[in-house]
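Below is one structure, written out as structure tokens, with a few remarks after it.
All protein chains but one are shown in place.
Note that the chains are named A and B in the order they appear, and that numbering of residues resets to 1 at the start of each chain.
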Amino acid sequence: MTEALLSKEIPVPRKWVGTPIKAKEFPRLITGQGRYVDDIKIPNMLYAALLRSPYAHAKIKRIDTSKAEKLPGVVAIVTQEDVLKYCKPYPQIVPPPADKLLDYCIAVDKVRFAGEPVAAVAATERAIAEDACELIEVEYEPLPPVMDAEEALKPDAPLVHEEVGTNLVWHEVFDYGDVDKAFAEADKVISLKLHHHRYGGAPTETHAVVADYDKGTGVLTIYCNNQMPMFCMALIGLSFNMPTDKIRIITPDIGGGFGSKILSYTYMMLISILAMKAGRPVKWMEDRRENLASGTHCNEATFYVEAAVKKDGTILGIKAKTLHDVGAYLRYEPVGALLWIQVSSGPYRFKNLRMDVNAIVTNKGPVAPIRGYGRIQHLWMLERTVEQVARQLGLDPIEVKLKNYVRPEEMPYVSPSGATYDSGDYPTALKKALQMINYDEWRRKQPELWRQGRFVGIGAALFQDSGTNNFAQVRLIYKNNPFSGNSRMAEMWMDEFGRIIVAVGSNPHGQCHETVVSQVVADVFGVTPDDVFVVPGFDSWVHGWTGHSGSYASQFAVSGIGAVLGAAKRLREKIATIAAHMLKAKPEDLEFKEGKVCVKGTDRCVAFWQVANLAYRNNLELPEGVEPGLRVIYTWKAPFKLPDLEKKTVNATLTYSYQAHACVVEVDPETGKVKILDYAVVDDCGVPINPHIVEGQVHGSTMNGIAAALFEEYVYSKDTGQLLASTFMDYLFPTALEIPDIKVDHMISPSPFTELGTKGVGEGSLVPLGSIAGAIEDALSPLGVVITDSHNPPERIYRMIKEAQKKRK
Amino acid sequence: MIPRSFEYLRPSTLQEAVQLLDKYEESKILAGGQSLIALMKLRLASPKYIIDITRIPGLSYVKEEGNKILIGPLTTHDTVENSPIIRNKCPILSEAASRIGDQQIRNRGTIAGTLCHADPSADVPTTFLALDGEVVAMGKDGERVIKAKDFFQDFFTTALNPNEVVKEVRVPVLPPKTGTAYIKHARREGDFAIVAVAAIITLDENNVCKSASISLGSVGPTPLRAVEVENALVGKKLTDEVIVAASELADRGISPPSDIHGSAEYRAEMAKVFTKRAIRLALSRIGG
Partner (left out) sequence: MHFEGTFDIKAPRQKVWDFISIPNNVAKCLPDLQKLEVPAPDRFKATVKAGVGFVKGTFNFEFTMLDMQPPTHAKLSGHGSGTGSTVDLETAIDLSDLPDGGTRMAWKADAKVGGLIASVGQRLLEGAAQKLVSNLFACLKKQLEG
């Protein structure tokens, strides 16, 4: 296949790309016909339940399973002993000494967070497995838990991992530009301490695994809802005493993930061990309490920020020390502590930045790459800082933002860390969002409302959603990490009857990959999306995959579609070659339309099925040298470079979608409760393949952000280390009644770095964390309240108001 | 999240239900299941016998008799919310029922269920206390009437004997020139209250407060009457100053719990704020 034909030279009509067709998967998913892990039933299957630690930190002195084993219906119980037989610890990506950190799929010797699995039981019924868990006796020796990143750094702090010798598992300083000079030239230096809280994804479907070990062939099949199973394959392959060619991973439909489902490899292994020990297939469905307690929360972060500014609000430079509380194990960390590097100066154009980054283990649940992973914390910190810059200089926060934004004519813009922002017009987007909430009108009314004792405020923020990451970024954590770049594989074929089938093997969990793939492919072949079948789900024995496969990090529209386009063009070229032979024409004179290949400008056509017939069944008629069959594979590779380890710079992501949010809130000064009066979003994700689906993602991300700002927090007891938000009674998932109507508008700045001009859109970066914090601060500005936490429940605001009122008196 | 095993019994009359309660220790009535099943799934409660009364006919009704409204024990929150009798004659009960959880829960949960469950932060118990309602309890030796003020004894604890069922719930038909309000402070609509207030205000012909009944939810082991607030209202013209001053007494005699949504101090402050708001709202609803 020549490169020329794979390039942009084949003109593809844009008939379906950009059209808001209804998603193909919706009818099946919303009428209860989706097939999830829990729908899988295998003959002879057992049901598992896990016994979890009631302590946040304790030595395991003894586990006695004898009573549980005697319970009728119990078939197998797995504890640390079994796990040590089957597993080596998971590999870590941190430099020494934290690379020594021991992590398994079950607690070994110590429990390190409340809710950590201690034993797993397989029984003929789930109820019996739960009964058996109650009969397992575990003797613990309680240890003091360490529940705060700053406490964890004190010399006398308890160690979460003795084998590491410190709770500080990663520390690095990144210094860009000339920060000292910026601070020397500043008119004013603004300092802040900020805290970004823990929240998570709370997907509709919790973690689930069915493990089926076939003794005859030695094949272990793992059905699961992991959203990045081939990343897990590396961990499973390196730590499991099992040949990887005998491990098959299948994901059916997945009910949400938000990044939390990247870490379920521990459960995939634990349930597999249980199945092997029981000699029967085992199903495990996590319950809601387990899901909330198991970790997979977002990174909690504390920031000490200083900003060097000019009197007119120009930001010269920023210094920030960040403490990431990553919970009890590293799992995907410390990547979350590093990912600010994708958005180092946020939407702003200051050049001087010094980041002192620290990742710290505590006795909380391990964190996961939750939606907006590692960037939200940083972007939120920048928004809070810029708004405080404005307020402390007596300037309008909106004006200060506009002044400091990267200008559209500066795109593509290289940020201090080397991250290259591909395209966009930040000032216009923000102004547009403000117009949508009638900004001028509210500003005019605001003084009068304040006089009436009504605390109404306006907030606006713009966050980027960096997508398609360069895995080489992790070499800035440890230079020896053997990953880089990004890639995706797609397979495509035309069957004997001329039907087009695509296998991308991504793991969508709400992103509608079947729909967008069929739109893109329909355009290449001149058919309709209904003529393209996209194989649902993923099967590691069926789908091609690379070490980067999966659904995460806002990228399918770039990497997945890149692979699909590559495969489509390969297939199209082969079809054209055969059709040209049949039509006695040149391939470049052909066009694809309505299921046929025709000589342009004539009615000389062959139908797809006729071409396919030659390729599959009538192959003596094929032109010389053409291989029978119409099946191609294409592997897309992202155009990245390795990082500069000296300067610590890297272009860490390929595309930069962004959303500008503006809102009006009212704070009840007597209760501290916040009500959203108006909410608007302007979204720019480059060329949208399907605007409906984009809008859905925008709504989802906005809700996620409102939830995080006002409702959802994983609160732990400082004293005992218990998770206090452990059911949906306390972990406050908002409902339709809490979420306002959201006005959405779009802008399109095509990415110059992708074939269709698309950008990733899934994460959306939870901008309400910024806009709502700003709006609350604005509402309470007559009292001079400063918002320093990303989560603002009523009592916290109430206390700030009372404090401020006391000070004024 | 599967309950421990239990025996399931389904009597066809209330008498039979009482006999079963009496016969089996650690037995529990199952009504809407919206509290009981949740606790059983968490394995925080594990009755050995579940006596399902939901198929017993004739236990769901709302009727007016004299100056009382009689409500069958299996009457759902949704029925209470939408009953024309309750809406017209005792609107605060309908308002309280409308604030419970979400529609699915209101379709299943029952009035006797929420009263017997006796969660101090639940909506109907707080209102029932303000209304001076009563329940008719039925045991193997007959029936007795228990007044609201005697009914709630502690967290999840009522004056019912283990072998008694609630046969009927009674609330008064409210007199003319009465305004009522049930409001709650919760983080989300449908959450249990951080603080809840039920206020019933009756004025005389000179618009002087003739009676005031204020009860607070979620500030102690049971719903509590704010007696000092009531006393500060009765016999006065309810100017805003009077209301504000009276509401400042709402934290007297309460012992609020703390949780992640509200510390005890915060709840005490909110008790005052919501008392003030409930009284204002009740007053504004008094018709001519």
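We take it that contacts are C-beta pairs under 8 Å (C-beta built on N, C-alpha and C of every residue); 3 or more make two chains touch, one makes a residue touch a chain.
Because the structure is predicted, anything quoted here is derived from the model rather than measured.
Residue A:Ser726 is the one among A:Asn225, A:Asn704 or A:Ser726 that touches the chain missing from this view.
Touching the chain that is not shown, out of B:Ile2, B:Ala45 or B:Val136: B:Ala45 (per the contact rule at the top).
When the full complex is taken into account, the listed residue touching the unshown chain is A:Ala56, out of A:Val17, A:Ala56 or A:Leu614. From the set A:Gly34, A:Pro97 or A:Pro142, the residue in touch with the chain omitted from the display is A:Pro142, counting the whole complex. The omitted chain makes contact with chain B at the following residues, 28, 39, 42-45, 47, 118, 121, 154-157, 221, 255, 257-260.
Although one chain is not shown, part of chain A still touches it, namely residues 54-56, 114, 134, 140, 142, 289, 293, 717, 719-724, 726-727, 729-730.
Heads up, the rule we're going with is that only the chains that are shown with their structure count from here on.
Centroids of chain A and chain B (each the mean of its C-alpha atoms) stand 44 Å apart.
Across the interface of their complex, chain A is touched by residues 1-5, 42-43, 102, 185, 187-192, 194, 259-263, 266, 269-270, 273 of chain B. Chain A makes touch with chain B in their complex at residues 126-127, 130-131, 134, 287-289, 670-671, 673, 711, 713, 715, 724-725, 729-730, 732, 734-735, 737-738, 793-795, 798-799.
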